[in-house]
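Structure provided below as C-alpha cells; questions to follow.
The other protein chains are all here in position, but one chain of the complex has been omitted.
Up next is chain A:
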Amino acid sequence: MNNPRTSGATSNWRAQLLTDTPASRNQARLGQFYRGWLQFKRNKLAVLGLLIVLLLIVVAAFAPWIATHDPYAQDLSRRLLPPGTPGNWLGTDEFGRDTFSRLVYGARITLMIVVLVAAIAAPIGLLVGTAAGYLGGWVDAVLMRLTDVFLAFPSLILALAFVAALGPGIENAIIAIALTAWPPYARIARAETITIRNSDYIAVARMQGARTARILWAYIMPLCIASLVVRVTLDMAGIILTAAGLGFLGLGAQPPMAEWGAMISAGRRYVLDQWWVATIPGIAIIVVSLAFNLLGDGLRDVLDPRKS
C-alpha cells in the first residue's frame, strides 16, 4: 500500500538533494554525493561489491556475536571435520578449531590490514605526488627518484626483506606493505597535479596570495583524491593477497592468530585428503578481493574526472 505522506516526504527529501539551488555548502556537497550514488547504483556488479565489503565490515565489527565458537579453542577429538558437520558447518582445522569462527575473526585482521595500509600509503603518496608535481624542479627530481627506487622492487620481495629485517608479525607486515604501496599513488597524484597546476584557477589562487600549502591542500588535492580513491580500492585486492601471501609464508600473522593466509598455509599439509581446510579461507580471500575490485570499477565510473 502506498502511503501518500511517506512518499511525499521521500520525494521532498530527494528534491532537496537534487535541487539546483542548494542553500548551504553541506547541502551542495550532499547533493553531489547523492548524484554520484545514483550513478553508482546503476552498476549492479559494483553494488554487489559494495554489499560484500559492507558485509565484511559488519562481520568484523560483530565477530564475537557472529562466531559460533571461540576461534582459538582447540578440540583434538573434532579435528579436520568436513563442512556440513553439525556444530561446525564449515568444518574444523587440524586442531579442531571451528573454521567458520576463525574466518569471522580473520575478517577483522583482513580489514585492519586493508584499512591501515590504505591509511598509511594513500596520504604519503598523495603528499609526495602533489608536492613533486606542483613544485617541480629539484623537489620533483628528488621525490620521483626516491619513488623510482621503491618502485624498482617487486612489492612482495621488498615486504619479505622488510619483515625479515624487523621480524615477522602483523604490524610489520602492514608497514612493509604500506611501504611498497605508496609509489604508484605518488605517480598518479603527480601526473594529475601536472595537468592542473597551470590552470587558470591555480593562477587565480596565486594572485589572491595563497601560500603553496594552501594551493596543494585546497585546490590540488581535492582533484587528485578521486583517481586515488579508485586506485586504492582496486589495490585493496592486491593488499589482501600480499598480506595473505606473507601469512602463508609465515612472515605475517603468527599462529594461533586467525589470519586467512596463515589458515591456508596450515591447511596445505592436508590439501589432498582434507581439501576444505585450505580451500575455505581461499574462497574467502577470493570473494573479498573480487568485491574490492568490483567496487573500485564502479567508483571509477562515478569519480573519473575525465568524465565530469
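Just a few scattered comments:
In this text, contacts are C-beta pairs under 8 Å (C-beta built on N, C-alpha and C of every residue); 3 or more make two chains touch, one makes a residue touch a chain; residues count from 1.
As a working rule, contacts and distances are computed from a predicted model.
The chain not displayed here is annotated in its UniProt record as "Glutathione import ATP-binding protein GsiA", chosen from "Outer membrane receptor for ferrienterochelin and colicins", "cytochrome-c oxidase", "Phosphoribosylformylglycinamidine synthase subunit PurQ" or "Glutathione import ATP-binding protein GsiA". Only one residue from A:119, A:141, A:204 or A:287 touches the chain missing from this view: A:204.
For the chain left out of this panel, the touching residue among A:38, A:119, A:218 or A:286 is A:218. Seen from chain A, the chain kept out of the figure touches residues 20-25, 27-28, 32, 199-201, 203-210, 214, 218-219, 222-223, 305, 308.
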